[in-house]
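Complex shown without one protein chain; remaining protein chains in place.
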Amino acid sequence: MSEQSYSASEMMTVAAARRLQDGTVCFVGIGLPSTAANLARLTHAPEVVLIYESGPIGAKPSVLPLSIGDGELAATADTVVSTPEIFRYWLQGGRINVGFLGAAQIDRFANINTTVIGPYDKPKVRLPGAGGAPEIAALAGEVLIVLKQNAKTFIDKLDFITSAGFLDGGDAREKAGMPGKGPTAVITDLGILTPDPVTRELTLTSLHPGITVEQVRAATGWDLRIANDLAATVPPTEVELTALRALLKRTAEAHGEVAA
Amino acid sequence: MSEQSYSASEMMTVAAARRLQDGTVCFVGIGLPSTAANLARLTHAPEVVLIYESGPIGAKPSVLPLSIGDGELAATADTVVSTPEIFRYWLQGGRINVGFLGAAQIDRFANINTTVIGPYDKPKVRLPGAGGAPEIAALAGEVLIVLKQNAKTFIDKLDFITSAGFLDGGDAREKAGMPGKGPTAVITDLGILTPDPVTRELTLTSLHPGITVEQVRAATGWDLRIANDLAATVPPTEVELTALRALLKRTAEAHGEVAA
Amino acid sequence: MAVITTLAEAVASLVRDGDTVALEGFTHLIPSAAGHEIIRQGRRDLTLVRMTPDLIYDQMIGMGTAKKMRFSWGGNPGVGSLHRFRDAVERGWPVPLAVQEHSHADMANAYVAGAANLPFSLMRGYAGSDLPKHNDQIKFITCPFTGERLAATPPVRPDVTVIHAQQADRKGNVLMWGIVGVQKEAVLAAKRSIITVEEIVENLNAPPNACVLPRWAISAVCLEPGGAHPSYAQGYYERDNRFYKAWDEISRDREVFRAWMQKHIMDTADFTAFRRVLAESQGQRAA
Partner (left out) sequence: MAVITTLAEAVASLVRDGDTVALEGFTHLIPSAAGHEIIRQGRRDLTLVRMTPDLIYDQMIGMGTAKKMRFSWGGNPGVGSLHRFRDAVERGWPVPLAVQEHSHADMANAYVAGAANLPFSLMRGYAGSDLPKHNDQIKFITCPFTGERLAATPPVRPDVTVIHAQQADRKGNVLMWGIVGVQKEAVLAAKRSIITVEEIVENLNAPPNACVLPRWAISAVCLEPGGAHPSYAQGYYERDNRFYKAWDEISRDREVFRAWMQKHIMDTADFTAFRRVLAESQGQRAA
């Protein structure tokens, strides 16, 4: 990747942003999802509606929020409602097209762990917890997941399922009564994984430039399925890179100013 | 009553207003209760908090509202919340000291009918219905009821119990699981009735000036109990009458202007 | 996504015979213009939903628009009875009207449940009241933690909700203020929605945490200045209390009612024309 004019995480963010169609109503998690969703808004999806669990509806931040409730989100939103209303009327109300999530760990059926590593009652690592993810994962029309891919994040057997993907695969999700389609893509720094239409097992369907299938296998905690028609991810365009870098620059400056 | 310098309905309104202590949080019904509650606010209870089911909290109308949602209520309130919030957080939330109600019909246990006269499915008279009364009657700390007393309003057996007073009397109300104390006084144009501590049957405990016990009996659809120590209602004071008449005059002018 | 269109087009495309329709408004911002247009277009067999049915529903019922009403208080606020409503319930004229009756608290919670996509609402309600005996859509459930008994009812989920608001912007985002009642819940609980507004502005400049409905949660926005008459629109005009009193006379007699409706609504093209004819009638009455 040394010859590339962009980083793996830039590729990840751009690839994630591309999955968000214009006009979509998107429930945005903080961190990578927020970066990708705002990049989409600043490039191909100017009319995307971004909803944050803290209350802002239609937020249009010029710099990325460091927290899920930054003032910039409230100041640029069409309206700010209470947190109960966000979860009751807007998420559970069935108004979210796409839930955009990150994760600490994920398994082959796109189930997510953000709770504990090790036993729940005596955890080796206590993670932050569920936040809004369990209901976003269950109720959003579809779910996009963005996280870096390595042996610590792509796990054969999760110690804890915080938020459901396809559970044990097949029709297990439908049987569990979740209205949303579930994860339609997992975007990483190495490629894009999508669920098999039948087994719902995550399959590598697109490989980022400069990455080998072996690298992806090595970064996955289970025997990863590879699509027969494995695609090559289109590299970030000049427009995408420029927008992303300008966004991150504005963000650093803004938060620097705040701290000064 | 011809020699009196005030009318029976003025006596009723003044007597009702006197029951409302300063600082009380009062859920106000439209009509007579609203007149009495605002008279209280304009005389002895300047700090009474008036809540209307349409959403205003702490309304201080200078003229009486003709409807439960007049602009004057919103314009003078400390805040205006949604109607669901009024019923969920403020009434059911247990924050109301006094529910101030009117009624079409009442029985000896202060149960109220505002639904139908005659059978429910083939009513002789279809009344407006429950409104907020059933939950106000059940959940307010105590309930005051104000209505004119005659054979059409004081009924031996109601065709329909819309809002509960003491049901069949005794501890029937407690058994039905209502947290509020229930009706503590029924104020009419003839006198004041309060529930017997044990049987909970309404008893005439105060007689308005110029009214005879026989008149009250004749205006009651059952064999009315009279308190041994029957009190005489103190006539309206100059202050009370002046405030009430000024309020009604301002109201007539305001609504006249509106209509003009 | 909101389209900004005429009220006639919005009603024609969004309100259908047999629909469950909620025209909401708690004495403030009552969608009278929209109610007239639904009558004008001759809709039938509607199930009407409203906490506080008033003149508009009295007019719809009297014109045979509705077969059923789910409500909690039906009257002419500050005046008295709704004579057309009573005539339909007491004597089945012009058509029988089935009623599903609740308390305000229950209706408000049922709208909240509708907006929140819950299969039932929950409240401490109806203790000692006869209402549940006559409404099989009120049930009681037991708290799994305390064993307490609570009232439950199905959510309000209208096919169409119609409300009136103060302002929309050119994109179709809507702002309302003052007594907002259950209107936000009613719109979010519905499959489709029509919002008439006093004014379409360049920017809403909504205060923080104001009651705003984003355009993508609305079907149609229609400019109808004065469209809440005889109710009021805070910041625009006051309540026409005189008309509420006049309605008591107009609606008392079937023929007087029908003649009034024919002249003022059926024979007028829109709400503006209605207001003009009404002004003439009032002038004559005053004379």
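Going by the order they are written in, the chains are A, B and C; count residues from 1 in each one.
Here, a residue touches a chain if its C-beta (ideal position, glycine included) is under 8 Å from a C-beta of that chain, and two chains touch if they have at least 3 such contacts.
Values in this document were obtained by computation on a predicted structure and should not be read as measured data.
Of the options A:G131, A:G170 or A:P235, the residue whose C-beta touches the omitted chain is A:G131.
When the missing chain is restored to the complex, the residue among A:S82, A:T212 or A:T242 that touches it is A:S82. Screening A:R18, A:R108, A:R173 or A:H208 for touch with the missing chain picks out A:R173.
Although one chain is hidden here, its contacts on chain A can still be listed: residues 30-31, 53-56, 65-71, 73-75, 80, 82-84, 86-88, 91-92, 111, 115, 120-121, 123-135, 137-139, 160-164, 167, 172-173, 176-178, 255, 258-259. On the side of chain C, the interface with the absent chain consists of residues 117-120, 122-124, 137, 139, 141, 143-146, 148, 150, 152, 154, 177-178, 180, 207-211, 234, using the contact rule stated above. Even with one chain removed from view, chain B keeps its contact list with that chain: residues 23, 25, 49, 57-58, 74, 78-81, 88-89, 92-95.
In the analysis below, only the chains that are shown with their structure count from here on.
The count of contacting C-beta pairs peaks for the chain pair B-C. The mean-CA centres of chain A and chain B are about 57 angstrom from one another, to the nearest whole unit. Chain A and chain C have Cα centroids separated by 42 Å. We define each chain's centre as the mean of its Cα atoms; on that basis chain B and chain C are separated by 28 Å.
Those residues of chain C in touch with two or more other chains are numbered 112, 185.
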